[in-house]
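Provided herewith is a single structure, encoded as structure tokens, for subsequent inquiry.
The other protein chains are all here in position, but one chain of the complex has been omitted.
Let's turn to chain A:
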């Protein structure tokens, strides 16, 4: 199938989300601000939950709100990510498959991204990511060569900078927003900080 490009912004926030809740499973949605085409360009992500991923009400609520926000900001939901609590198991859970199916109904080159906890350590050369795409009515592993992470080294260094400046605590997921609705799940502040770190390296990520 088509190529998938994962932006630094999306990757950084996913990584931060998984790091913020090391003992729970976390999930979120992958967004694109590019027009629909053969290739999928994941330009941003929205971290959703860190508890009770398989319960319906909050998931439905979050999907609806993100949908609305996307139409307000010319973005589309193009995928779903999840990091399992059990580090040694990065296979998609039934709940992950269910949500990915729902996204696939609206976006025919949707991706399902599992974060591989075992590869999340400083100095790891390989992106801790396993991607799936819809093929022959099931979710199949995507060929690694069709997945692009531009400026991988810069991305890693940006993530490290976020940790050392303490900015990783700025990340708000939907769950945290419900605990305190003054917190912004669209993460405008954190996005701005990350974009600042990106721009000297390359204006087009």
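Annotations
What we mean here is this: contacts are C-beta pairs under 8 Å (C-beta built on N, C-alpha and C of every residue); 3 or more make two chains touch, one makes a residue touch a chain; residues count from 1.
By definition in this document, contacts and distances are computed from a predicted model.
UniProt lists the omitted chain of the complex under the protein name "ER membrane protein complex subunit 2" (options: "Fungal lipase-like domain", "ATP synthase subunit a", "ER membrane protein complex subunit 2" or "TATA box-binding protein-associated factor RNA polymerase I subunit A").
Considering A:35, A:94 or A:122, the position touching the chain not shown turns out to be A:94 (whole complex).
Contact with the chain that does not appear here is found for just one residue of A:38, A:86 or A:126, A:86. Panel shows chain A; residues 23, 52, 54-58, 60-61, 64-66, 68-69, 72-73, 86, 88-89, 94-95, 177-179, 181-182, 184-186, 188-189 of it touch the chain omitted from the view.
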